[in-house]
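One protein chain omitted, others in place.
Moving on, here comes subunit A:
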Amino acid sequence: MSEVHVIGQILGASGFPESSVFCKWKVQMGSAWRVLQGDHEGQTQIDEPSDEPIANWCHPIDLHFATKGLQGWPKFHLQVWHQDVYGRNELYSYGFCHVPTSPGLHEIDCVTWRPKGSLIEELKTQFIGGSAQLKNPDLVSSSAELYKLRTVSMGKVHLRLHVIVRNFDKYGVEF
């Protein structure tokens, strides 16, 4: 079996309409993978920048996987949420991004989108907040059902990840 270390951070987010945002993240992988050490899901703090439009989280990611095969390479599921001045949490957007396979440093911008409703619902979103949410966020990343969705693009989440792999060359795997 081989091991993969993913060490890095969720730097922050940019391009969202309001800036007091936080991120719920989760790493999903195939059945051949197992998490040996580290949290594979979590939630960042709420960042409220006063001057610039970039929210900085610097949330650490330190994961150690063991794998029996190459299928099901882990990928990130991100949900960006917004907390407004009244303390209400509303979902801003979803994003998916593969953990890069080649070892080294990767700076990745994971783009996000949210489901789009009808015209009335969009007006509601504009004034009151809150949008339609996915019934099952996990299923969506498998890409077979996505054509049914209409979405609005939101902002980007910046990740900086270092990938270290071990014992793959014994089995003839090349990155």
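Here is the rule we go by: a contact is a pair of C-beta atoms (placed from the backbone, for glycine too) under 8 Å apart; a residue touches a chain by one contact, two chains touch by 3 or more; residues count from 1.
By definition in this document, contacts and distances are computed from a predicted model.
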Hidden subunit of the complex - UniProt protein name among "Meckel syndrome type 1 protein", "Calcium and integrin-binding family member 2", "AP complex subunit sigma" or "Two-component response regulator ORR3 isoform X1": "Meckel syndrome type 1 protein"
Hidden-chain contact residue, picked from the options A:Leu91, A:Cys110 or A:Leu159: A:Cys110
Per the touch definition above, residue among A:Asn89, A:Gln133 or A:Ser153 touching the missing chain: A:Ser153
Missing-partner contacts on subunit A, residue numbers: 1-3, 14-17, 32, 34, 36, 39, 66-71, 73, 75, 94-98, 100-102, 104, 106, 110-113, 116, 141, 143-144, 146-156, 167, 169-175
